[in-house]
Structures are given as structure tokens and as C-alpha cells.
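Of the protein chains in this complex, all but one are displayed in their positions.
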Amino acid sequence: MDEHSSDPAKIYFSPKVSNRDRAVFEAGIALGMVIHQFMGIPIKFEEEVKLLEKVIEYAILSQPFKSEAKVSISIDIPKDDNPYRYTTLRSRNLDVTIVTSYGKTKVKARLRYIPELDYTLAYIEDIIEEE
Amino acid sequence: MDEHSSDPAKIYFSPKVSNRDRAVFEAGIALGMVIHQFMGIPIKFEEEVKLLEKVIEYAILSQPFKSEAKVSISIDIPKDDNPYRYTTLRSRNLDVTIVTSYGKTKVKARLRYIPELDYTLAYIEDIIEEE
Amino acid sequence: MDEHSSDPAKIYFSPKVSNRDRAVFEAGIALGMVIHQFMGIPIKFEEEVKLLEKVIEYAILSQPFKSEAKVSISIDIPKDDNPYRYTTLRSRNLDVTIVTSYGKTKVKARLRYIPELDYTLAYIEDIIEEE
Partner (left out) sequence: MDEHSSDPAKIYFSPKVSNRDRAVFEAGIALGMVIHQFMGIPIKFEEEVKLLEKVIEYAILSQPFKSEAKVSISIDIPKDDNPYRYTTLRSRNLDVTIVTSYGKTKVKARLRYIPELDYTLAYIEDIIEEE
């Protein structure tokens, strides 16, 4: 997109803010949204997991300047008759890759659990500034 | 189900609690969950709405003693190129019907926006106590 | 309260629904709300925990027919300089006691983690039907 013609919110940002800053900022917003919107969903069905991955992808793409989203959920679903044996989505179950685009800058960011940190980290995998 | 054999949590409830009380209580939990878990999801795609209805149904059925769930989302999706024109799920967009079963009691409950109250009401449509 | 005069939503409930059913139903809604609204809040400060307990109590009391709420959060807050060492609220950190009142019926319900079940259980501790 051409941010000059089609970003009606651009005037609210500091003039110091570059296209790169915007693409990075939007990536942060997207991953903060994913973690805090979807945690806690009760899960007992494999089919539910597949649909939820798609719903999260669509939710990401619904917000401004998100051009790609890929969500993979890795979760153990209990298999027994105990009615209390289900699980709930936690951030550590998610592996999310997004691409934001602003002007000619693209940012590829990711959310995944890092065992060495014992933390579900949101981080930037790549920044591409086209000519 | 036969709650005597298969409800390991029954001992934590007061002995005053009947099967009917349990079915009603579980209906309340389910509808409280739906409202507060799913509000705020960004939505811009018709396909997302369809998948989200299914995800909410599965989430309801994942929790104990829920035997049926039907979710319908009524929401206006903006149709223009403004990147800030998407919507987010609100409780008033939901029409949810659930059935809980405990012992031989079934409770049919519903969540929907009531214009006269200007309120998204969770209420009980029927209680069926079989012989 | 006198539900005949002051519950504008009563007409939407099945005529089979008793005051007891209503008090039980409202207790379920309250505990479903607590679990799914507050999970995931980032926590690093003791003072935050104290304030959050009060906020959850107020949130419970904001909804209809809730007359008492007591929330206690038990959570380990990491004490080191690693910026990634904070915690997030999980349902198992909560011990919530509520009382709902409808007509002359009161229901005392609780949410707490039960180690034997490895589950954060919502259950009814008492039902009091006054003359």
C-alpha cells in the first residue's frame, strides 16, 4: 500500500516515525493481541484446534497492515472420560509467524515458546526494506 | 451420564446440591465463559465468523456436562479499503444456545441481546427433569 | 431484593425457573466470568496482586444479583533482574468466594484449585432458602 494516500491515522504519529518503525510497531501489536486475546480457551477436540488456528490467523489479518499470518498450535488433548480432563490454550502452545507491511518495509515476526528462556517470546526474524 | 460413578468433583459440592442445581450451575459457567473469553476478537472476514462460531461451540463442549452448543454471530463487517475499518466481537453479536446435562436433568440456556433491556442476557429457556 | 418488582429480565426465563435456580445460575455466570476475564494478566508486583484482588471483587459485584465477593490470589512472583521473569495470572492462582441472592435464596459458591483433581473447580458450598 501507499501509506501517504491510505493511512488516515498517519497524522497522529510523530514525524520521527519511519515506515520501518510503523511495520515494527504493528508487528508488536499483533503479537500482543494474539497472546492476550486467545489465552484460556477451553480445548478438548482436535478439530477445534485446527479451526482455532484459522480464527487466530484471520484475527491477525483483520487489523491494519498485516499481510501474512501463520498459526500453529501444539497442545496435548487429554483422552479419557473424566469430564474435567480438557485443556486450555496457553501462550506456550502457540507458534505464530506474521508479516506486517508498511510502505515498502516488511517485518517478519514470530511468537513461540523458547525452552531455554522458559518464556513465550515475541521476536523479529527479519526486516526487509525494499528500494 | 451417571454422576455417581463419573463425577470426581461431586464430593466438593454441598450435599444440598441437586442434579438440577448442578445442571443450572454448569449452564451459568458456560455462558459466563463465552462472554468473557471471546469478546474483543478482531473480525474482518465472513469466513472468520463462520469458523469462530464453531470454535465457540467446541469451547463450550470442552467443559464438563455440556451436551449441546449452537452459536450464531450476527455482525456487520465493514466493506471498504480503510485499514482501520474492521470490527471486534461484542457480546451483543452472539446468540448462543446450550444444553447441559447432569444426571437425568437437562437445562437449556441462552445468551442473546435483548433490545428492550439493551443488555445481552443469559437466561434459562427450559429445565427438563426426566423420571 | 424483591424480584417481582425489580428484575426486568424475569419474563425471559422459563416459568419453571425458581428463585433457587436463578441464584445458582448467577453464581455460575460469575465464576465463569472471573476465570475467563482475568487469566493472562502479567504480574510482577506484590501491590498489583492486592489491587487485582479488589478489582475482581468489584467486577463480580458489578453484575446482577451478586451480594458478596472475596478474592484471594496466591502467586509466586519471581525475584530477579531477568526482564522476562514475571508471571501471568492463571485460574489456579485464584480462590474466589461469592454469594448470590435472588428473592430469599442465597447461594455461596467458590472457585479454587483442587490438587486431587488437578483442576480449578467452581462449586457450590451452600444454598440457603429463607422462609
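Letters A, B and C mark the chains as written, and numbering starts fresh at 1 in each.
Quick note on the criterion: a residue touches a chain if its C-beta (ideal position, glycine included) is under 8 Å from a C-beta of that chain, and two chains touch if they have at least 3 such contacts.
Note that this is a predicted model, so its numbers are computed, not measured.
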item	value
Chains shown that the absent chain touches, full complex	A, B, C
Options C:Ala59, C:Ile98 or C:Ala122, residue touching the unrepresented chain	C:Ala59
Touching residues (missing chain, whole complex) on chain A	8-9, 12-14, 16-17, 20-21, 24-33, 35-37, 109, 114, 117, 119, 121-127
Where the unshown chain meets chain C, residue by residue	1, 6-9, 33, 37, 40-45, 47-48, 51-52, 54-55, 58-65, 81-84, 86
Touch residues of chain B, complete complex, unshown partner	35-36, 39-40, 84, 88, 91, 117, 119, 121
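Criterion: only the chains that are shown with their structure count from here on.
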item	value
Chain A and chain B: spacing of chain centres that average the CA atoms, whole Å	26
Rounded Å distance, chain A centre to chain C centre (Cα mean)	30
Residues of chain C touching at least two other chains	35-36, 117, 119, 121
